[in-house]
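The other protein chains are all here in position, but one chain of the complex has been omitted.
Chain nomenclature is as follows: A, B and C, assigned in order of appearance, with residue numbering initiated at 1 for each chain independently.
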Amino acid sequence: MIEQAAIDAHGLSAEEYRRLVEILGREPTITELGIFSVMWSEHCSYKSSRRHLRRFPTDGPRVLQGPGENAGAVDVGDGLAAVFKIESHNHPSFIEPYQGAATGVGGIIRDIFTMGARPIALLDSLRFGALEDGRGGTRADTARLVDGVVAGIAGYGNSIGIPTVGGEVAFEPRYAGNPLVNVFCLGVAEAGRLAKGVASGTGNPVYYVGAKTGRDGIHGATMASAEFDDRSADNRPAVQVGDPFMEKLLLEACLEVMETDALVGIQDMGAAGLTCSTCEMAARGGTGIDIDVSRVPRRETGMTPYEIMLSESQERMLLVVRRGREAEVERIFDKWDLHAVRIGEVTGDGLLRVRDRGGVVAEIPNRELADAAPLYDRPTRRPAYLDEAQRLDASALSAPVDLTRTWLDLLAAPVIASKRWIYRQYDHMVRTNTVALPGLGAAVVRIKGTGRALAMSVDGNGRHAWLDPREGGRLAVAEAARNVACAGAEPIGATNCLNFGNPERPDIMWQFVEAVDGIAEGCRALGIPITGGNVSLYNETDGQAIDPTPVIGVVGLLEDAGRVLTRLFPAAGLDVILLGDSAPAAAGADGLGGSEYLKRVHRLVRGRPAAVDFDRERALQRLMVDAARRGMVCSAHDCAEGGLAVALAECCIESGGGGARVDLPGPGGPDDGFGAVRTLFGESPSRVIVSAAPEGRAGLLVLARDRGVPAAVIGRTGGDRVTVSVAGGVVADVALDAAERAWTTGLARHFEPAAVRQ
Amino acid sequence: MRTRVFVTLKPSVFDPQGRTIVEALGSMGYGAVRDVRQGKYFELDVDAETPEAARALATEVADRLLANPVIESYQVEVDGETPQAPPAEPGRLPAKPARLVDA
Amino acid sequence: MRTRVFVTLKPSVFDPQGRTIVEALGSMGYGAVRDVRQGKYFELDVDAETPEAARALATEVADRLLANPVIESYQVEVDGETPQAPPAEPGRLPAKPARLVDA
Partner (left out) sequence: MKFAIIQFPGSNCDHDAYHAVRHVLGRQAEFVWHKDSDLRGADAVVLPGGFSYGDYLRTGAIARFSPVMQRVKAFADAGGPVIGICNGFQVLLEAGLLEGALLRNRRLKFLCQHVHVRVEETDTPFSRGAAAGQVLKLPIAHGEGNFHASPETVDALEANRQIVFRYCDAEGAATDAANPNGSLRRIAGVCNRRRNVVGLMPHPERACESALGSEDGRVVLESVVTAMAATGAA
């Protein structure tokens, strides 16, 4: 008989417990209770989010694997598939930055090679508290978190030999008590040979391989679904030490096993470890699975079946092998000094049967366990703060007198400044595929053996989403896809990581639903299918929720790897062309709402982020891809945080082209004093700065006209200054080396001297 | 004053390095080494009047910087200080660290 | 038998980790910590009859694998073993390691 206390301790509601008893037709054993509690946790069951995620567009001609498997997959030609997914490891990274981030990297890599793909690229999307003022936590705390997280990603990714080729990072007060660590991984597989996490074929043996099982992260899965409070210190034993060396062996050995046809199914043991992998594989196969925990290799003595089933020890895989092919598989693992252990077999009875030295300790119908988790339609309410927050009256502000100083100040903003301090700690060149180095725009890796390359970008602006969750979702899709298109790649697939607060709060749930709809709208409008993703809820500390943060990862295909574009003006004397609207709105707050300018200069997070017009956005992106294919442009960079002026400076910094001098049309109408500010720093989307040689220029302008994309030649590259005039009058003018200094030191200066705790 | 700080992973925490070293030793024919745990060792030169003051400072430093209390324990030793119980035999560390801080 | 091996960089070798720690401590207001040297600390569980046998094995292992004689020195300690000269005061390591191999 299970007491109420035990049920509560396992975070099961009365209704959930009733459902559980109904499924079993009896009271559960303590092991069964534990199994249900992790499988029905938010983390594993998506019980708050699932019904909403169904609104994502998930199919398209290239989709080979949509949501539901360990990762999604799209066809990239030559019989190859790009397999990719993004995962969060937020809570563990807050508790122990280095190990939390490191094991997060390990987890997403397993998801990719589990699909039979060779991982070739990692990207990281990071959010931390403010670096520049102590709001919500001291600068030192934040710096230590950043240092630990970056070192952890480097420590794992560099060791296993998968390049971290890009990412993004932002600093906002609301992440101080709950940083975000989202990691994206992409691999390449033979399209016809994607592996599945399925257990089929009654009598086929079930193998366990990898690290020994310890008492790691027991209830880690439920921890990742519970708000932080002071008691979260008690969760500390849930911290795990990653072992990239073990995972490297697993990666190579598993890919070698997949070369043979001895493998039926494979799944990594992530959240909810052995429990999740066994019941999900069997549920997918419509089979049962029968294992004996006494055969599971253990690191510690006296572990109970409960602990073995719930352990989240890292670097472990579960395999179903064709009967009769055991020796072959065991030989491959032996070669890699891994010891594959047979712990059970596939059955036909649809049950997850767990034994301990033969005796049955749990017996649960798989399908119900995996798929019958209660789904919630949580109530939503538009947050009270929105009306006030969205109101922005520019006329109440005083425009800065010296726009050049504002420009330099923005270039030094941590979110805009060079991220070199971060990515040079990552081996971003290993595997010799990186054809666009980090810092130059979207990440681009070539696919050896083909002429093609894949471009990737992860983006999401929590400030935009806080001010308007739906638009925030739309903007994230638009920016990620635009970044990829600016590299010359056609966006072909997307993944997403939804980081939000406590979904049991209607205002948070509203943010979530709005953001999901925004992402769905954006992906539909641009024809980009979503092939998978991850939801991270309960990102709160002491009742303080993070900014709602939908992060979108978009993958694009370059037919000709040789035609990849970066932000850099390659030479002096090129035309500088602005694609998209060049004239800012006459007055009002357009482009200023939620902008970096407003935050930095006026210390305001207000207004509505400028809305995306997806007809314009689609036309712009298609134009970019075609122009790149036809070699019409020499470089491309989208206007994001900091607007056109910052983007222009970034095209010049560290480029071969020197500076630039551009002239922009003035606001069409009476100037409210913010005309120049909007022109320089406004963040209205769907704008790209390209450079072109005279030959390319003519063709580009024609093509743009045919496509209905506004295109204006606004200036020329060259010289040692970057100068912007509006309607003929110089409004900002900076020496290139000064701009370079501000931009290169803006982030790094917060981390010198080299940080603490080695 | 010479002060030593030993930092070790908490017993419950997995030590991949130690495991890899044991396996390497095994294949080198040193099967007699049954287990290895790797930790960090710091020698501090502390400007302090008394061993007690040195210990206090080193303990604070270990706690704040040298050790990661989430996964590590540490132990402090000061030259010329008589250790706390259990009394140690000459020339060796107490079998159980004198002051095991298990934050 | 529990055996400990301490591996330290030779005094002549620059220790970037130690240096960084001292600087960090300085900026944290711990100027009283004049110097820090970081080393490695190993706990070995050795299957041996006598402390002497354990020491012999640990020494061989330290010499062949745990330490790199080009840059490091090591010192071995065995539970329940009386250390070699110089005789140490109770409860602390000999000021100069008992058997400093300085290859």
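FYI, a contact is a pair of C-beta atoms (placed from the backbone, for glycine too) under 8 Å apart; a residue touches a chain by one contact, two chains touch by 3 or more.
Just so we're clear, the structure is a prediction, and the values are computed from it rather than from any experiment.
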item: Full-complex contact with the absent chain, from A:286, A:379 or A:562; value: A:562
item: Contact residue for the chain not shown (choose from A:19, A:62, A:428 or A:637); value: A:428
item: Identified contact with the non-displayed chain, of A:50, A:448 or A:705; value: A:448
item: Touch with the omitted chain, as defined above, among A:11, A:77, A:161 or A:570; value: A:161
item: Absent-chain interface as seen on subunit C, which is shown; value: 12-14, 16-17, 20, 65-66, 68, 70-71
item: Residues belonging to subunit A that touch the chain removed from view; value: 151, 154, 158-161, 243-246, 248-249, 335-337, 423-432, 434-435, 437, 446, 448, 561-562, 754, 758
item: Absent-chain interface as seen on subunit B, which is shown; value: 16-17, 20-21, 24, 27-28, 38
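Keep this in mind: only the chains that are shown with their structure count from here on.
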item: Approximate Å spacing (C-alpha centroids) for the pair subunit A, subunit C; value: 44
item: Chain centre separation in whole Å, for subunit B relative to subunit A (CA means); value: 39
item: Subunit C, residues touching no fewer than two other chains; value: 21, 24, 38
item: Per-residue overlap in subunit A, given as positions that touch at least 2 other chains; value: 756
item: Contacting residues of subunit A [partner subunit B, same complex]; value: 95-96, 99, 211, 214-216, 236-237, 239-243, 245-246, 299-300, 313, 337, 756-757
item: Interfacial residue positions of subunit B with respect to subunit A in the complex; value: 9, 12-16, 20, 23, 65-66, 68, 70-71
item: Residue numbers on subunit C that touch subunit B, as the complex places them; value: 2, 4, 6-8, 18, 21, 24-25, 28, 30-48, 57, 60-61, 64-66, 77-83, 87-95, 98
